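Please read the structure below before turning to the comments.
With one protein chain removed, the remaining protein chains of the complex are shown where they sit.
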Amino acid sequence: MNPNLNLWLIPLLPLAGAAINGFLGKKSSRKAVTAVALFFCGAAFAMALSVSMRWSSLTLPYHEFFAHWIRSGNFSADFAFYLDQLSLVMLLVVTGVGFLIHVYSVGYMWDDPSYYRFFTYLNLFMFFMLTLILADNYLVMFIGWEGVGLASYLLIGFWFTKDSAASAGKKAFIVNRVGDFGFLIALFLLIQHFGSLNFTQVFGSVQPMGVETGGAGLLTAIGILLMVGACGKSAQIPLYIWLPDAMEGPTPVSALIHAATMVTAGVYMVSRSHVIFERAPIALTVVAIIGTLTAFFAATIGVAQTDIKKVLAYSTVSQLGYMFMACGVGAFSAGIFHLMTHAFFKGLLFLAAGSVIHAVGGEQDMRKMGGLRKRIPWTFWTMTAGTLAIAGIPGLAGFFSKDAILWRAYQASWAYWLVGLVTAFITSFYMFRLWFMTFFGDYRGEAEAAHDHAGHPAHDAHGGHGHGGIHESPKVMIIPLVILAVLSVVGGYVGVPGSLGGNNRFDQFLAPVFHASTPADGEHTVVGEKGASEQTTEGSEPKTEASTELLFTAISVLAALLGFGLAWLLYYKRKDLPDKIAGSLNGFYEMVVHKYYIDELYAAVFVRPLIDGSTRILWQGVDRNIIDAAVNDAGDVARHASDEVRHMQSGNIRSYAGWVAAGAAVVIVLMIWAGVR
Amino acid sequence: MVPLSYYLLLSGFLFACGVVGFLIKRNIITIFMSIELMLNGVNLSFVAFAAHWHALAGQVFVFFVMVVAAAEAAVGLAIIISVYRTRETLNVDQVNLLKL
Amino acid sequence: MRSRPLRSRLTDLISTLGEEATALPIGIFILVSVIKSAIILFVLLTAVAYTVWLERKVVGRMQNRWGPTRVGPFGLLQPAADGIKFLFKEDLTPPHVYKPLFLAAPLIAVIFALTSISVIPFGNSIRLFGYDIPLQITDVNIGLLLILGVTSMGVYGVALAGWSSNNKYSLLGGLRASAQMVSYEIALGLSLVGVLIQSSSFSLRAIVDAQGGRFLGFIPRWNIFHGQFIGFFIYLMAAYAETNRIPFDLPEAETELVAGYHTEYSAMKFAMFFMAEYANMVTVACLATLLFFGGWHGPVFGPPLLQAVLPVFWFVAKVFCFLFLYIWVRGTLPRFRYDQLMDFGWKFLLPLAIANLVATAIAVAW
Partner (left out) sequence: MNFHLILFLAFGAVCVGGAVNLLAQRHPINSALSLIAVMAALAGEYLLLGAEFVAAVQVIVYAGAIMVLFVFVIMLLNAGEEEETKGSRVAILFGVPGMLIASVLMAWVVLRHSGTEAVAIGALPGNPTDLAQLLFHDFLLPFEVTSVLILIAIMGAVVLASKPDSTAGKVE
C-alpha cells in the first residue's frame, strides 16, 4: 500500500498562512508577515519535495480521500486528492516557482502599505492553485479553478484605488466567467452522461469509447467546452484580452499568476482531460488551431508594445498558445514540458522586468530605458538567461521544449510547424528588442533626476528606498532571479530529445499518464494527421527520423538567431530604422500597436450591444413594460378587489364568527355529502 | 347502558349551543362563556370515546383541553378587563376598531 | 373495584359511588344511607350550633368576660334560642337587590357546606344487625377530590351574595372572597398533594388507614409526624383563608365593610351563611384530622362496646381540638391587610407548598 502522503497539508499550509496573515497581519510587523507567508509557502514546497523524494515507493495514481461532499442518488463528489506524474510536475513547479516569487515579493513589496494583504492573497492563491492541481474530480478542480480566478482578481486589483487596476481586475474576472461557463457546461455534460466527475471514473468510462470521427459527438462537445474554459483561464483567442490588462497588478503577481502558474491551469486541465480529447479529433484540432493562432497573433502584437510588462504579457499569451498547440497535436507531455520551462524563464523574465522597473523608479516604458546593463548587472545577466531561453537558443530550457513542440507539430501538419516557426522567429525578435532597448544604448529616462520625487505612479511599490538613482535590487530579489536563471538554463536537460543524444526522460516520466490511455491500436489510424504522433513515444523514436528532427532543430535555431540579428540591427545598430519601418507600414503598424483593435472590437460587438440591449430592450422594454407592468397591474387588481372586499372587515367580531361558522357549516355539509354518497 | 351516539348528540348539542351563543350574544363575557361551552362539548365526546374505545388517552386529552381553557380564560379575561378599562363597554358590537 | 365484573346495572352504578354495594342488599343500603345522612346532618348542625356557643364562651373567657350564661346552664341552650330567634325574625329583602340570586346565594353556600361532609369517614365500619356499616355516608375513592370540588363551589354563595346585594360593601366583600378563595385554593390543594403522594390514594379511608401504626413504638404514624409538618402548616393557613376566618376574614371585615357580603342579609338567610361558615370549619377540621392527624386512630382498649366507640371518640376529640384552635386564633390574632393576605398566599404559601411537594416527591421516590 501507499504510505500516507498527507497531501491535504500541501494546499492547507498556504491557506493557513493566508488565514493568519489575513486576520492578524494588519496588526503584525512586516517581519512577522514575511515569516508567516514564507514559512507556509516554503512548507508546502518542502512537502511537495518530500512527496517527490518518496516517488519511487508509490503506486500511482495515488488517491487521498477526505470527506464526502455531495451525495445525490448515484452521483457523488468527494473532497479527495489525486496524485500522478502530471500532478507532481505541476506541484513542483507551482510550489517551487511560487516560493521563489514569494521570496522576491518580500523585497519588491516591502514598502507597500498593504504588505500583509498582498501575502494573504498570494498564499490564498497558492491554496487554490494547489487544490486545482491535486483535485481528484472536476468539481474540486473547479473550486481551485474559481478560487485562482478570485485570487487573480484580488491581486490584479491589488491597488484598487487606481481605476485602471480595479477595472482590469473586473475585466479579468468577467472574461474568465465566459470561459467558466463553458467549463461548467462541460461538467454538466459529464455528470449527465457519465454520472460522475471523478477523474478515474470518467476516464474509465471514456476509455472504452471509440474515437469520434464522423462529425461532432459528445466527447467533441465536452472537449470544445473544456477548451472554452481553458481559453478563459489561459488567455487564448478569443478570451486572451484580459491578460495584458492584468499587468496592472504588482509585478510578482504577473510573474506568478499571469505567467508561471494560473494561466497554465488551462493547459493542465486539457492535459488532464487528454483521454477525452484523444477521442475527439475535432476538439483536438480546435485546440491546435486556437493555440497556433494565439501564438502567432500575440507574438505580432508583442513586437509593437513599448511597455516592458505588456511585451512579456503578450509573450506569455503567445507561449501559452505554443502549449495548446502541443496539446492540440496530441503532444501533451511536450506541452507540459514547455509549461515547466516557461514557468522558469517567464517567471524569471517578469521578475527581472520587475527588477528593472524597480531600478528605474516605476517606469515601464522601454523607450525611456536603455543602457542599464552596467547599472544593474545581476538583473542584466539573469534577464539575458531568460531571453536566451525563451528565444530558443540551443542549450537553454526553452530550446528543448519549444523544439519538442515544433517537431511534434510538424508531425501533425506542416502548417502548424510553419506558423510555430515564424512565431519562434518573432518571439526571438521582440525578446531581443526588449533586451536591447532596455540594457543597451544610452539611458533615455529621467529617473536619475526625478527618481525620488513623488510624481511617478505610486504603484510597483517603489517609494522610499533607492534614493541613489538607478540601482541594483536588494539581495532578496536577486537570489530568486539567480535561481530561476539557473533553472532556465539547465531546466531543459530533463527532456533532451533522442535526436540530440538524450533520452527525453521527462516524456518517459509522464508516459504512464499520457500513453496508458490512448485509443486502442485499431483506432488511432483514423486520427489521421495526428496518428503518427500518437503511435510513437519520443523516448523510442525511430532512428530514421532522428536526422529529420535534427534538421528541424537547426531550422528553428536559425529562426531564433535571425530574430536576434534583426533585433540587433534595428534596436542596436540602426536605431532610426524602426520608426522608418513603422512609418512605411503606416496602417499595419497602427493596427499592431493597437493590438489589432481587438478590445475595441469586443467593445463594439459585445459591450455596446449588451449595454444598448439592456437599456432599450431589457430595461425600457421588458423590465418596465412587462415585469414592472405585471407587478403593478397585479397590485392594481389586488387593490381594486380588496377595495371591494374590505367591507367584509367591519371589525365586528360576531360578523367574523358568522363567516367562520358559515364556512365551517359548508365544509361539514360537504364532508357529510361526500361521506353519504 | 347508554349508546355512544347519545353522548355524541349531547356533545354536539353543547357545541352547537356554544357556536350559536358566540354568534348571537353581544356581551363579550358571555361570548367567552360560549367558547367554554364548546370546549365542554368537545370534552364530553373525548370522554365518551375514551370509554367507547377503552383508551384512557381520551381522558388525558381532556386535561389538556382544560389547561388550554384555563390559560385562555386567564388571558381572555385580562384582555376583557383592559378593553373595558379603555372603552367602558362590554358590547362587542361597539368594540370594532383596533384603535381608540 | 375497577376490575369487578358487572353484576347488574344498578349495583354497577352504585359501585362507582360507594363500596357498600357488595356488602348490603340494595334496599337496606338505601335505608342505611338515609339514616346515616339524617344522623350526620343532625350531628353536624348540632356541632355547628355548639361551635358557635363554644366560640362565644371561649372568646368571652379570653376577653375576661362570661359569654352566654343566661339561657340554660352555662348558656348551653343559647344556640336553640338563637335558632328560634333567626326563624322568627322578619325576613327582609331590600328593594334594590337582584332577587333570584339574592335568595339563591345563602342556599348555595349552605348546601355546598353541608354536602362536603358526606364523604368524611368518622371511624371504621361497625357491625350492626349482621351488616358491616361504615361510619360515613359514602366512601368514594376520590373522596378528597370531591371535597375539594365541593368546597371550591362554596365560593359562589359568598360571591353571588355580595354581588346580588347591589351594595358596594357587599360587592367588595364578594370580590375579596372570590379572589381570596381562588388564590388560597391552590396552596390548599398543593399542600394536600404531599399526603396523597405518601398514601397514593384519593380515598379518605385509605389515607387514614395508611396512618395506622407507630414510629419507635410510641410516636403515632400520623402524617404530621411523617414528614408533612410543612404541608400541615400550609393546609392550616389556607384552610383559615378558605373559611374566611380570622386572620383572613377580609370578606366580612366589620371595620371596613360593615359586614361584607352578608351586610344585606337578615334572619334565616343570614343564619344560613352563619351555618355554612361553621359547617365549613367543621369540614376543614375533619379533613385536617383525617389527613394529618391519623383520623380515628388512637389508643383502643376496654370492652367491645368501648372499643367500638373509642375511634369515633378520638376522631371527635381531634376535630374539637381544631375547632378550639380556630376560636383561639380568633381571640388572639389581628386581621391582615388585603394586600398582605394576597402576598402571603401567592408569595409565601404557594412557593412553600411547591417546595414541600417537590421535597416529598423526592423523599418518596428515594
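Residue numbering begins at 1 within each chain, and the chains themselves are lettered A, B and C in the order written.
We take it that a residue touches a chain if its C-beta (ideal position, glycine included) is under 8 Å from a C-beta of that chain, and two chains touch if they have at least 3 such contacts.
Small disclaimer: the values here were computed from a predicted structure and weren't measured.
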Contact set of the excluded chain (shown chains only): A, B, C
Option touching the unshown chain, where C:Ile40, C:Leu148 or C:Val319 are the choices: C:Leu148
Residue among A:Leu585, A:Ile617 or A:Ala662 that touches the chain left out of view: A:Ala662
Residues from subunit C at the interface with the omitted partner, ascending: 2-3, 6, 9-10, 12-13, 15-16, 98, 100-101, 140-142, 145-146, 148-150, 152-153, 155-156, 159-160, 162-163, 171, 174-175, 178-179, 181-182, 185, 189, 200, 202
For subunit A, the residues touching the chain missing from this view: 650, 652, 654-655, 657-662, 664-666, 668-669, 672, 675-676
Positions on subunit B contacted by the hidden chain, ascending: 1-10, 12-14, 16-21, 23-27, 29-30, 32-34, 36-37, 40, 43-44, 47-48, 50-52, 54, 56-57, 59-60, 62-64, 66-75, 77-82, 84-85, 90-94
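Here is the rule we use: only the chains that are shown with their structure count from here on.
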Contact graph of the chains (line, ring, star, complete, other): other
Whole-Å gap between the CA centroids of subunit A and subunit B: 75
Whole-Å gap separating subunit B and subunit C, where each centre is the average of the chain's CA atoms: 32
Inter-centroid spacing, subunit C versus subunit A (mean Cα positions, whole Å): 96
Residues within subunit B bordering two or more other chains: none
Where subunit A touches two or more other chains at once, by residue number: none
Complex interface listing, subunit A residues touching subunit B: 650-654, 657-658, 661
Of all residues in subunit B, those that touch subunit A in their complex: 19, 22-24, 26, 31, 92-93, 95-98
